[in-house]
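Submitted below is the structure of interest, expressed as structure tokens.
One protein chain omitted, others in place.
After this line comes subunit A, so read on.
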Amino acid sequence: MLSRLVLRAAPAALRALPPPPVAVGVLHATRQLHTTQQSLAPLPPLPEKGGEVRHGLIPEEFFQFLYPKTGVTGPYMLGTGLVLYLLSKEIYVINHETVAAACILSVIIYGVKKFGPDVAAFADKLNEEKIAKALAVKNEAIDTLQTAIDEEKKEQWRVEGRTYLFDAKRNNVAMLLEANYRERLMMVYNEVKKRLDYQVAMQTLKRQKEQDHMIQWVEKNVVQSITPQQQKESIAKCILDLKALSKGAHATL
């Protein structure tokens, strides 16, 4: 019956409420619902070390809690008293399980003490490797980009020198053309000279041949014209000349 009353009164009551405000997280002006930032990033950093424990089981805060009233030995006295109470009142009975407990606890403590640091180092190494892999990727990306930047700068510098390159090429081409032209001029000159030399040589040869022929003819005629009488006379004259010369030579000696 009361529920029916509430149900009937509900729409009027709802209309009487103030309109919901736009701000998220504030239902009524007097009551905040969310007290934290409600965003997941950035995550708060994990604490470096876990909570401090003494003897592997009891948190350090317990000792600090008891320190003002009972000092340093307080918790230990509490522990001893508790154990003795449990034993003496036989709340805890020493039976075979106690021995088994002692054995398994000693095995566990031995294991933890001996392999604890190694296991922790292994876990740290796993995490380090993970971080190192990501860092390696990041560094590689940075290096690639840096080399890309350097290459780009070099290309830009190269572009500046492009004009010189083209000038040099242009000069090269001009030189080649010039050299080619000169070569061909030379060829023309040589060919013309060859032809003229041929003509000159022909004429020289012809003159030479004529000269030789004439000399031969003259010699032949002269030799023919020498009669035997003249030959004897010239030989006798030569002998007389030679004698005169030899006398003259003897005289000078």
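What we mean here is this: contacts are C-beta pairs under 8 Å (C-beta built on N, C-alpha and C of every residue); 3 or more make two chains touch, one makes a residue touch a chain; residues count from 1.
The working rule: contacts and distances are computed from a predicted model.
Going by its UniProt record, the hidden chain of the complex is named "ATP synthase subunit a" among "Growth hormone receptor", "Ribosome production factor 2 homolog", "ATP synthase subunit a" or "Serine/threonine-protein phosphatase 2A 55 kDa regulatory subunit B".
Among A:104, A:141, A:176 or A:214, only A:104 touches the chain left out of the display. Only one residue in the set A:119, A:149, A:205 or A:245 touches the chain that does not appear here, and it is A:119. Only one residue from A:7, A:43, A:57 or A:159 touches the chain missing from this view: A:43. Touch with the chain that is not drawn comes from one residue among A:64, A:80 or A:127, which is A:127. Even with one chain removed from view, subunit A keeps its contact list with that chain: residues 40, 43, 46, 50, 92-101, 103-104, 106-107, 119-120, 122-124, 126-127, 130-131.
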